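All protein chains of the complex are present and in place, except for one that has been dropped.
Chain nomenclature is as follows: A and B, assigned in order of appearance, with residue numbering initiated at 1 for each chain independently.
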Amino acid sequence: LDINLKEIAQRLNLELVGDGSVEISGIANLIDASATELTFLFSVGYKKHLETTSAAAVILRREDADGCAIPAIISPQPRLSWGHVAALFDREPVPDGNIHPSAVIHQAAKLSENVTIGANAVIESGAEIGPDSAIGPGCVVGQQVIVGKNCRINANVTLYHHIQLGDRVIVHAGAVIGADGFGFEFDGATGTLVKISQIYSVIIGNDVEIGAGTTIDRGALNDTLIGDGVKLDNQVQIGHGTQVGANTAISGCTAIAGSTKIGSYCLIGGAVGIIDNIEIADQVEITAKSLVSQSITEKGRYSSGTGLMQSKDWKRNIVVFKKLDKLLRRVRGLEAKIR
Amino acid sequence: LDINLKEIAQRLNLELVGDGSVEISGIANLIDASATELTFLFSVGYKKHLETTSAAAVILRREDADGCAIPAIISPQPRLSWGHVAALFDREPVPDGNIHPSAVIHQAAKLSENVTIGANAVIESGAEIGPDSAIGPGCVVGQQVIVGKNCRINANVTLYHHIQLGDRVIVHAGAVIGADGFGFEFDGATGTLVKISQIYSVIIGNDVEIGAGTTIDRGALNDTLIGDGVKLDNQVQIGHGTQVGANTAISGCTAIAGSTKIGSYCLIGGAVGIIDNIEIADQVEITAKSLVSQSITEKGRYSSGTGLMQSKDWKRNIVVFKKLDKLLRRVRGLEAKIR
Partner (left out) sequence: LDINLKEIAQRLNLELVGDGSVEISGIANLIDASATELTFLFSVGYKKHLETTSAAAVILRREDADGCAIPAIISPQPRLSWGHVAALFDREPVPDGNIHPSAVIHQAAKLSENVTIGANAVIESGAEIGPDSAIGPGCVVGQQVIVGKNCRINANVTLYHHIQLGDRVIVHAGAVIGADGFGFEFDGATGTLVKISQIYSVIIGNDVEIGAGTTIDRGALNDTLIGDGVKLDNQVQIGHGTQVGANTAISGCTAIAGSTKIGSYCLIGGAVGIIDNIEIADQVEITAKSLVSQSITEKGRYSSGTGLMQSKDWKRNIVVFKKLDKLLRRVRGLEAKIR
């Protein structure tokens, strides 16, 4: 890409301050940026690095621009501008619109125009791939799967039978969509766990991104639903029949059990656990590694867990934690005596 | 499937109440069921939905059947009946008994009768696949692996060399069985971690189900053992040399370290952590996201963690948690003074 700062400002429709003729070769953070790279000031706390950065230019808020010694683009939301600029410098290979000859495509599968199918991918009977979508190498697309238009399914993804994906869905490598939910019932007569067939499906909306190694199970008594604009990080687990509301973002390694309803515009941290059969309201934020063991009916920020401490201190404290109930009663007893 | 309610009752050997001639097209939950679907009442708490359901019929317990306005099948254990009925409506493709021509099968591999091998699967030297078993597309079955009869290995599964699976084992997509356990020893002379070869294997019993993305490591000084009837959900991790007793069920994202022995008929919740070299008795239940940091010698239900709360309250409480030991001593001091 051959672009100068002025052209970037024009593309973003933002104000340029300083020399716009500098050629921009890429983007980088404030500390590592080289003399031909554009950088960003996201928060005032990093302003000290702006004084020493080698960057060619910076995107920052007007209120942070005072005293800036390098050319700048003024943005009301530098992180959003970052999103717009980064795409210009992305080296990610573009799908070539070819069906690789090593791919195994069932004659009863339907491929729309400009579909890319990678090497050794497998497309099974009745599957439909929408226009401009790309299926990566090594993917397995099961029977009757529907993939919308302009989707990007990366390598080695598995889509089980009858799954549906909307438009502009990105799925990262190794994700598995539509495996059986975890459903068993104990049969006292045989002393074994009887499998409950998971006969429903997974329906994924438009503009969803699904991380590497993430698993979304098919439903048992209703479909698992992932709303429009949902973003799932890597190694997330979504149980059978669970619903995730539109534009909710869920960070890595979070485990969500079955039949739970999560609202829209939630921000769920990494390594969170959410139990089954509860409801979480819209705009709920859950901090990293919390356990959500009951419904949340009001928006807000929620947490669980204990703070990190040195292990030797922690051991003393958890001994007391195990007797907290008794400690409370001892305090009550004292209060009664000295009332 | 073309079946009416009376035929379903007969297959389940259960009592029918009301009109058995209604054609059943599928199953669904109480709220979503349509006029041709069968539903279930699992607990009395949902009985209000029975009054408004559009379902054609319901399976419920005798004590919940009073006043039921739709045809019903009486079951002592509706969830178990659900397991039996759901299988009737499963659209999961049945293995076709074919070896796909794109599969790469070593000449020294042994395939029994009626084995299905999916497209682009790889079966290495010395592997044995039992009768009626199916290996999904993109799977890699390593050297000397033994797969029993009537197993179902879904797409993109990796079985490392020398692994053994019993009969009727289901493995979901992306699972990895037999990777090296995590074994290193620090060598002070070089300042590096020296790898300890993981020379043992993984032995999996009969009727085991293994979830998508689950990983089970091979042993270092003894085999990793998964007992008969064990059910592992998605993204479970089983460390090297660990044993899981028969009919134990482990929910998603639970991590179990090495050389630990877990009993039979345990119910282990999601996102639980279990450390290495401990023993857990039979019939132990662990609630979601607990850490098991010592052996459990008696059956029962165990937990760890703190309850979820609003983050601002949580922050105040964890400050106190870090001083719990001191708080206890202050209470003791007060008690001494006002004795």
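One rule holds in what follows: a residue touches a chain if its C-beta (ideal position, glycine included) is under 8 Å from a C-beta of that chain, and two chains touch if they have at least 3 such contacts.
None of the values given here were measured: they were computed from a predicted structure.
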Residue touching the undisplayed chain, where the options are B:22, B:255 or B:281: B:255
Chain not shown: contacting residue from A:17, A:155 or A:278: A:155
Those residues of chain A which, in the complete complex, touch the missing chain: 26-29, 32, 40, 77, 79-80, 82-84, 86-87, 89-93, 100, 102, 118-120, 136-138, 154-156, 170, 172-174, 207, 209, 211-213, 229, 231, 233-235, 247, 249, 251-253, 270-271, 288-289, 305-312, 314-315, 318-319, 321-325, 327-328, 331, 334-335, 338
Interface with the unshown chain - residue positions in chain B: 102, 104, 120, 122, 124, 138, 140, 142-144, 156, 158, 160-162, 174-176, 179-180, 182-187, 191-199, 213, 215, 217, 220-222, 235, 237, 239, 253, 255, 257, 271, 273, 275, 285, 287, 290-294, 296, 300-307, 309, 313, 316-317, 319-321, 323-324, 327, 330-331, 334, 337-338
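Just so it is clear, only the chains that are shown with their structure count from here on.
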Whole-Å separation of chain centres (CA-atom averages), chain A against chain B: 24
